[in-house]
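Comments concern the structure below.
What follows is an incomplete set of chains from the complex, kept in their original frame.
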Amino acid sequence: MNLVINAQKERYKERQKNRGRLLIKCHDQRGIVAAVSKYLFQYEANIIESSQYSTNPEGGSFFIRIEFECPNLEEKAAGMKSNFQAIADEFVMEWRLQLVSELKKTAIFVSKELHCLREILVEWQDGDMMMEIPLVISNHETAREMVESLNIPFYHIPATKDNRLEAEQQQLKLLDEYDIDLIILARYMQILTPAFVAAHPYKIINIHHSFLPAFVGARPYDRAYDRGVKIIGATSHYVTNELDEGPIIEQDIKRVDHRDHVEDLKRTGRSIERSVLARAVKWHVEDRIIVHGNKTVVF
Amino acid sequence: MNLVINAQKERYKERQKNRGRLLIKCHDQRGIVAAVSKYLFQYEANIIESSQYSTNPEGGSFFIRIEFECPNLEEKAAGMKSNFQAIADEFVMEWRLQLVSELKKTAIFVSKELHCLREILVEWQDGDMMMEIPLVISNHETAREMVESLNIPFYHIPATKDNRLEAEQQQLKLLDEYDIDLIILARYMQILTPAFVAAHPYKIINIHHSFLPAFVGARPYDRAYDRGVKIIGATSHYVTNELDEGPIIEQDIKRVDHRDHVEDLKRTGRSIERSVLARAVKWHVEDRIIVHGNKTVVF
């Protein structure tokens, strides 16, 4: 199986080898787009798609995402990055320049419920979610067979509230060894410590099984059932140290009705959770998201 | 204009003159459907559409809505109602038998924001919401011209938290005079007293401008903006004496994104509010809703 996936990835990387993405956040000022587009022009880069947004014409924040084609990008990239710093300094920018061919290295954390993991692996096998998956970490054995059947290393690290620090030590060591860029909590039912979260700012994507801020916390489907809502939802967000309060990336909903018991809400919910998480992950790996305060700009 | 609307209504009532609806709620027991269908058969009624639901096979609640055609229904109706009581007593039912041709008499309460009122009047003029609208009551003059242009009586009753009881006295007197069955709070920004609500149990439909239970209370769009949600919603519910806690009839949502300021959320929200309220009202006037505890069964 992995041979097929690898061949697919290699074709993609070859096809995208001259494709880059530039993401910028700074205070809004006149002249930013002029300076950036002049810079790209000097490298013979051709802008394919660009989205820009300012929160406020006077004194607000400025965000831009530019996707471009540039001949011989792989050779030029280092020089382009170091030369951009002068512009970044002038406008006091936060920025990054990503090569599309450098796929994100993603670790997936999972517990016993596997629907989110399965969805990601389905999209990934179909070539519809371009990233590397060097490992899967779980506090249970449930996912081992599925993961290993795709030749992805699977690590079982039992984690409870009693051994949290120790378990996180092992996890952090693995994330470091595999040089991980992105962590997906695919219904991983453990709370992470502030130190763990701080080590991966806006690099941890969680799926919460409610339409936040409704039903923050535990047992959202039971509470949705008790309230008699007509719609249930799921929310994907970056993890911060405020439980269920991180910047929201994506939300979606489905209709339910009086015939749906809690078990039905959970079943419908699984279908929402996996599609919402998959979209959030796709947008992250396509460098479409800029975090701004406790919100996201999704281009 | 009203001549057209009246002609439309008369045609509808003529067409539906043999159409009835029977709604029943009781403890689940064997034999209910058998008894009810035998009863309808005796009156030569033909069941057109029927929906039934039990919360639980053992000891739960039973709900049914039956729509039927019955020759000479208008003449038979009184007899049918009195004869049904024996069945109702046997199974300890709450029930009602409605003639479709007896349109609900609806009062609309409105303040200064008119989008929900406009939507209802649009649907009503198109013949897509079959009910009588004998009057509109407002604590402002804003809606007068629009309402009176349709030959609907408009009553301006200033209402603030200081004169609430007095205002409600006037309102109740009007509702009584016009023999009102249903009250629609089409963005009516005043809180009703417990006495007012108690006088019209499950006969007052409100629209709340958020996806309840998210953003209960005031200023939901401001709070949605602050939280950075990707979807906003609206909720239509029966009014009870718990603020925003009554049985939910219908909810819906629309997508928003980082470009949307509070004003944009409000604009998008207006569009959701009016369609959600319109659907809830339609289901009520079509006798599709049975309240059960703090939830609704919508058939």
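Odds and ends about this structure:
In order of appearance the chains are A and B, and numbering begins at 1 in each one.
Keep this in mind: a residue touches a chain if its C-beta (ideal position, glycine included) is under 8 Å from a C-beta of that chain, and two chains touch if they have at least 3 such contacts.
All figures in this text were calculated on a predicted structure; none of them were measured in a lab.
Every protein chain here is a copy of the same sequence, 2 of them drawn, and the whole complex in this file adds up to 4 copies.
As a convention for this text, only the chains that are shown with their structure count from here on.
In terms of their C-alpha centroids, the spacing between subunit A and subunit B amounts to 43 Å. Of all residues in subunit B, only 53, 211-215, 227-231, 233, 247-253, 257-259, 292, 294-298 touch subunit A in the complex they form.
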